[in-house]
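Excerpt of the complex: some chains, original placement.
Chains here go by letter, A and B, matching the order in which they are written, and residues are numbered from 1 within each.
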């Protein structure tokens, strides 16, 4: 069984480190190189002490030629804009790329420009690659991913939000209009660069929203995918919160129950989720008397889902809990790689959550 | 300046201890007795070591005659049902009572029976007292409280939810229908009795909802008060969450912007809150570029508010952050006492939040 040589660009952040952790568990992959600008020249255990005694790989300065030479498949985990450039360079050299940035998730270059553009950069930085990108949510795009050469793996907010409610929209149980997503996530989602807003004494023992009222850049991505499920464009309100924990995201999606949902009641909602995700290796719909808790998926690639109908108000609450760095990031990227290579999707991703 | 003698019934829980902390700072009050069944016979520092060297009061078994004799005003902080009995006994003996339980918050005995009744106890346990109770939210009931003999002080969920959106409903800026309240609160709200759901390793490093979809008992109370603001009955969806912190609650109220709100935009919402709370000693509307954070009100009786219009979706997000044990409990009870006695409302409640 020959192994696939892979590389990681952007390995000095949490997403990169998490990729390394997961790939070390993967039986069919060989980690050929890790690139990270800030820490180039240092060995990995210097930058991330959890790798002490585990591996001694040095972080290197990224160079597309060398990377494409050493690795058949490259994971890119850079800030948006930067990632597009690296991806374009790698694709031109023939490498398959799984990108964890936001650069290839929005199908419309105009939408990208609206949400990510800056005065000097009005358009999309790599339109050619945008056309070939496949949205890396295997539960929705498994078939397309099998043949993909460029994957745009979604982050934690879209993954958690979409998984929770997509089947309900697709089955006409929740109205496409008026969705509200209230997400609570851990601080690792903000990355590894220190800032006042992630300084321990500021963020511990408190909870707060941020980038509210249609200002968070993940909004259009959630709308794009849920609109596709609903069969027509939709807009929704997305509110992210920062909670004093390192990992995890809980997405609560509020929607209006349709006639069909009101007629069928709680059972039909539960059934819709269970049917949609039957056989899925990582998505689990909890029984009707349990509710998702991010503590129960920490460190794993699993999603725990739940749904409730409130007959008093005609509202539906769909919830999902994932680990933002795994199913909401690096684990999902590895899952996409498995699909793309035709391997069993659980390969290297079988670990149960670390609880407590 | 003569001082008021007060007593606390239910002093072995967090609400009781917080009352003691606050009353010790109050210049016009003398703490005559503290009652607590579980810990009766022990001194306070045995039960709550933070009082070591501060006071040596013993916890006693509650007896209405003796309590009414020693204290002109009694705070009751017992579980619902139990509290009603204690309140009735105290009122019959002439004591003024500020009750922190849910027993006198719902005006309708039928509603009470629906949400709090048990097979054996179909009706309200103290209907005579129910009739004289005043809802203890000074920002809405200041005038009524001035003459009250029985105050039903609201807890953290209603206080945070109502303060955030009441002025917007009263001014017709948010539609009465379709409100969703998503609340995130600290673990002290669950009380001091150990349980698996509040065991440190279970609740730390995770976030989860509980009692969702119209099953939380604070729902009818929020509906009652917001309906009064809106001028007509309303129903809403309330979703509480447990966040890994000891104190604090952040309430996010989602509503539909009315024509007036859409026409006036963000500014009219901000202005509505600022006008409604102008001169309030404890409610502060943050400037438009800041968002409420429970860490900034911890230990204080203050509420931080914020509101945002999302023009893309026509939604309004109104937020408030309070300390669940202070403005959402004991501090509010002290504030009610101040109103009731005609003292300046800030008396004994001036402390700034403990941050960080």
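Assume contacts are C-beta pairs under 8 Å (C-beta built on N, C-alpha and C of every residue); 3 or more make two chains touch, one makes a residue touch a chain.
Everything quoted here is computed from the prediction, not taken from an experiment.
Of 4 total copies in the complete assembly of this structure file, 2 are presented in place.
Convention: only the chains that are shown with their structure count from here on.
Per-chain Cα centroids separate chain A from chain B by 38 Å.
Interface residues of chain B facing chain A in the complex, by the touch rule stated above, are 178, 180, 182, 184, 186, 201-210, 212-214, 235-237, 239, 241, 243-248, 250, 252, 254, 256, 291-296, 298, 308-313, 315, 317, 319, 321, 356.
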